[in-house]
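All protein chains of the complex are present and in place, except for one that has been dropped.
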Amino acid sequence: MSKVHVVTNVNGEPREMLCEPQQSLLEVLRDELGMTGTKEGCATGDCGACSVMLNGRLVCSCLTLGVEAEGADITTIEGIAEGSQLHPVQRKFLEHAALQCGICTPGFIVATKALLDRNPNPDETTIRYWLAGNLCRCTGYDKIIRAVQDAATELAHEA
Amino acid sequence: MARVVFPEHLLQHTGGTREIEVQASNYRGIVRAVDKQWPGIEQVLIKSAVAIDGQIYQDAWLEPIREDSEIFFMQRIEGG
Partner (left out) sequence: MAEARDYRAIGTRPVRPDGVDKVTGRANFGADMTLPNMIHGKVLRSPHAHARIKSIDASRALQLPGVYAVISGADFPSGAEGEISGEGGGTVSDLAKNIMARDKALYHGHAVAAVAAKTAFLAESALELIDVDYEVLPPVLDVDTAMADGAPLVDEHQRTGGGQGDAPSNIAAITKFERGDPEAGFAAADVVVEGAYRVPTAHQGYIEPHACTATLDEEGRATVWCCTQGHFDVRSMTAGVLGKSVGEIKVIPSEIGGGFGGKTVIYLEPLAVKLSELTGRPVKMVMSREEVFRATGPTSASHCRVKVGAKRDGTITAATAWLAYEAGAFPGAPVGPGCMSVFAPYDLDNFRIEGFDVLVNKPKAAAYRAPGAPQSLHAMESTIDELARKLGMDPIDLRLANCADEGTHAPYGPTFPPIGIKKCLEAAKAHPNYTTPKAEGTGRGIAAGFWFNIGMQSSAEVRLSEDGTVTVMEGSPDIGGSRASMCLMAAETLGVPYNIVRAHVGDTESTGFCNVTGGSRTTFATGLAVVQACEDIIAECKQRAAMTWDIDADQVDWTDGEAVPKPGVNIDVAPLSLADIAGNAGRTGGPILGRASLNAQGAGASFSVNFADVTVDRETGKVDVLNFTAIQDAGTAIHPAYVEGQMQGGAVQGLGWALNEEYVYDNNGVMENAGFLDYRIPVASDMPMIDTQIIEVPNPSHPYGVRGVGETPIVAPLAVTSNAVSDALGFRISDLPLSPPSVLAAIDAHDEA
């Protein structure tokens, strides 16, 4: 099978890569670009550990083909912090102890940022339903929800 | 004399005896004395946990035994 040349933009930087037609965006990010912050938990779109932004939309990168990245803007967990400054969502996850093992955390942070970008003041129910596509087996979600609420409050004050 | 109690899973090795009294100053002495009574049981005992006066030990080799100590052999516990 011949590989496909793909030109894309990851976290604001132009990237070129050769992908096999069947490779998922998740595999391409991890195996071709070495960006292992995006995690695989299921490869069937059920767990959200591989969440990335594709042209401003939250997607499971395991359900997206690498070749679909052609000409796209992709944001991964590696692009959430601004330089050496953690994004408020990242900081609040730390302050609230909203992670235990940390494998689901990149997906939750990308998904939370996507939520707060479109809805700066979500109520608890909205947060719980928005994050229902991200599985966490360690925390029982309580501290994650509180971290998201606190991040929303802080971002609202900054705005 | 310390009181030594065997749980159900050890009774096949003690011919059904549930409890004996043993004179020993440490755990090693207890195991030796029990093995003297039922040769070979030491190999099973060293795989058991033991409670000495309520305190659970997975490996009690170093523990002293008081004159009136209560020694319960029990299954090992680990966990998730």
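For clarity, chains are labelled A and B in written order, and residue numbers in each chain start from 1.
Note that contacts are C-beta pairs under 8 Å (C-beta built on N, C-alpha and C of every residue); 3 or more make two chains touch, one makes a residue touch a chain.
Every value quoted in this text rests on a predicted model; they were computed, and no experiment measured them.
Colleague: Using the contact definition given at the top, list the shown chains touched by the missing chain.
Modeller: When the entire complex is considered, the left-out chain reaches A, B.
Colleague: Any idea which of A:56, A:71 or A:102 touches the chain not displayed?
Modeller: A:102
Colleague: Would you indicate which residue among A:22, A:55 or A:121 is in contact with the undisplayed chain?
Modeller: A:22
Colleague: Tell me where the left-out chain touches subunit B, residue by residue.
Modeller: Residues 5, 7-9, 12, 47, 51, 53-60, 63, 70, 72-80 of subunit B touch the chain that is not shown.
Colleague: Would you write out the residues of subunit A that touch the absent chain, in ascending order?
Modeller: On the side of subunit A, residues 20, 22, 30-31, 34-44, 46-47, 49, 76-78, 80-81, 86, 90, 93-97, 99-106, 109, 125, 127-129, 131-145 touch the unshown chain.
Rule of thumb we're sticking to: only the chains that are shown with their structure count from here on.
Colleague: Between subunit A and subunit B, what distance separates the C-alpha centroids? Give it in angstrom.
Modeller: 55
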